[in-house]
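With one protein chain withheld, the remaining protein chains of the complex are depicted in position.
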Amino acid sequence: MLYREAGQFKSTYAQDQQIFPILQDRIGMAVLLVIAFVAVPLFGDQYWLSAILTPFLVLALATLGLNILTGYAGQLSLGTAAFMAVGAFMAYNAMLRIPHMPILGAFAIGGLCAAAVGLVFGLPSLRIKGLYLAVATLACQFFVLWAINRIGWFSNHSSSGVITAQRMEILGYPIDTPAAKYLLTLSVVAVMALAAKNLMRSETGHAFMAVRDMDVAASVIGIPMMKTKLLAFAISSFYCGVAGAMYAFCYLGTVEPEAFVLDLSFRVLFMMIIGGAGSILGSFLGAGFITLFPIFLNLASKSLENALGIELSHALVSNTEAVIFGALIIFFLIVEPYGLARLWQIGKEKLRLWPFPH
Amino acid sequence: MDRGRPVGEVLLSVEGVSLAFGGVKALNGVSFDVYQHEVRAIIGPNGAGKSSMLNVLNGVYHPNQGTIRFRGEEFRDMDSHHAAKLGIARTFQNIALFKGMTVLDNVMTGRNLKIRCTFLEQALWLGRARREELEHRHAVEEIIDFLEIQHIRKTPVGRLPYGLQKRVELARALAAEPVMLLLDEPMAGMNLEEKQDMCRFILDVNDHYGTTIVLIEHDMGVVMDISDRVVVLDYGRKIADGTPTEVRGDQKVIDAYLGVAHA
Partner (left out) sequence: MNFFIEVFVGGLLAGVMYSLVALGFVIIFKASGVFNFAQGSLVFFAALTFVSLLERGWNIWLALAVTLVAMVVLGMLIERTVLRPLVNQPPITLLMATIGLTFVLEGVSQLMWGSQPHGLELGIPDVPIEWLSDKWNINVSQFDLFAAFVAGVLVAVLAVLTQKTRIGRALRAVADDHQAALAVGIPLQHIWAIVWAVAGFVALVAGLMWGVRNGVQYALTFTALKALPVLILGGFESIAGAIVGGLIIGASEKLAEVYLGPYVGGGIESWFAYVVALLFLLVRPEGLFGEKIIDRV
């Protein structure tokens, strides 16, 4: 009875085109934002802020980036981690080489550089589609990591390519506590998620989806193939690049190129699938699920150890985790290809009709 | 036939267009023209090259020979993006809607060429982006009203029955406010009632918006009823061209349909 849109009449198209046309959604979002911005940093403990919530937000942003390219524009990429790497290392270099560089500016530079790399590796998408393109994005993954490893400039010639993120401050306030880093991440992610939502509900997003669903028809109604695909690559890599920069600055602090191996690309891909391809909300749900799942598994194995009085090896736990992740992906693809976001939507529709389902 | 707008001058003329896939000649020196505000049908047996002809007209296929003149401009071949810009819209034989999107979004996408604001403005939802979105929403709603699909506005097109999908595809094409509309078997697979509806919509579009219509259709009754002139293709060649009555009496056409052995 609570979740009803009855009585909420839309008398203008402007009202109908709001992001959240239903009042309850607006209230829910406001409450969520208040909790995230106020309650969590006030009451959340250090471990949760720095080891769970911050990486969750960062990975959600990366997933969002991948979602724009794969979920919306239909171009499968296996090179997400490479774009994140570009973002991380270029943001580091921006801080290092440009005096008085503001941290948000460095993030933006990281993102823009990633977008440039994305453009270059998006070029093949003009001639090839689908599976061939997926393989092409692997080229990006391997090439970028090799370049960062081998070319000393990227890591300021540090040994083994490790970089340490510089101190961050905004308007004189140092960003050095877990809560501050969390808030910075949250703000960036919130703004970028809003922008993505806007983008996906306007002409650009429609063009992406048109290319995804039926490319011949898309070009016939005048959607420029080249521009649309390249724009998808650029925007997507920008998001991944900013996520990579925050991965380095807000989460890890000290980063080696190996933080961005193919496995991370896959993890982000999994987040997208489990959360829901082609859904902004899904990016968050998927990232949340995959961030929390190992923690849950850890707790489960701990209690199992206690209950049985044995010790499970680390390898056992991590291999089990891999198996469960893989199986979950297959399960979701078979049972609910649109992921958690779709389940959420079904739940909402049920709730709308409840308690009279007919 | 009685029309709101008189048939005007030559809008499109096709000169000696040939198209081959490997060794197969899909079109062989086809020439015809289309007048403004006219309803022009292309008919012919299966494999006659009708769809190929439409594909050449809006640049999905590129002919090996021949020229296309549209609104006074001459082209060796069309590019589909450019064709859309010139005002050529199109529906497909096997519905080519964007399955993951709602009806409204599909039709909105049809207006993409009219959007002026950049993606950055859209991302920030600034003044112009918001204003344009509203403007186009009004235009799109008008088309939605016109084709009587208001009730399914927010439904993902994948869930719609076939007949409605065809109508949505027409709506998407109309959203571009085309000068010329190419319809590839708009009534294929419909029942009688749906066909009648579709005929009415096509004539209304022609009447109300003055859109020139080129259509492929198998149902002879429909073709004879709604078209001003008919081109008949067989094995990639034009075998007849004229008013429905002329074409109906043409011996070559009768032979092509009844299957006289080709010497």
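Each chain carries a letter (A and B) given by its place in the written order, and its residues are counted from 1.
One rule holds for everything that comes next: a residue touches a chain if its C-beta (ideal position, glycine included) is under 8 Å from a C-beta of that chain, and two chains touch if they have at least 3 such contacts.
These numbers were taken from a predicted model, which means no experiment stands behind them.
Of the options A:I19, A:L33, A:I98 or A:I128, the residue whose C-beta touches the omitted chain is A:I128.
Looking at A:L42, A:I310 or A:I334, the residue that reaches the missing chain in the full complex is A:I334.
The chain not shown here is touched by just one of A:F20, A:Y47 or A:W146, and that residue is A:W146. In the full complex, chain A contacts the hidden chain through residues 74, 76, 123-124, 127-128, 130-132, 134-136, 138-139, 142-143, 145-146, 149-151, 216-217, 262, 266, 269-270, 273, 315-316, 319-323, 325-330, 333-334, 337.
To be clear about the criterion, only the chains that are shown with their structure count from here on.
Note for the complex: chain A touches chain B at residues 13-14, 17, 195-196, 198-199, 202-204, 206-207, 209-210, 212-214, 216-225, 231, 235, 278.
Against chain A, the residues of chain B that register as touching in their complex are 58, 60, 80-81, 83-85, 89-90, 92, 96-101, 105, 108-113, 115, 117, 119, 122-125, 129-130, 133-134, 137-138, 141, 172-173, 176.
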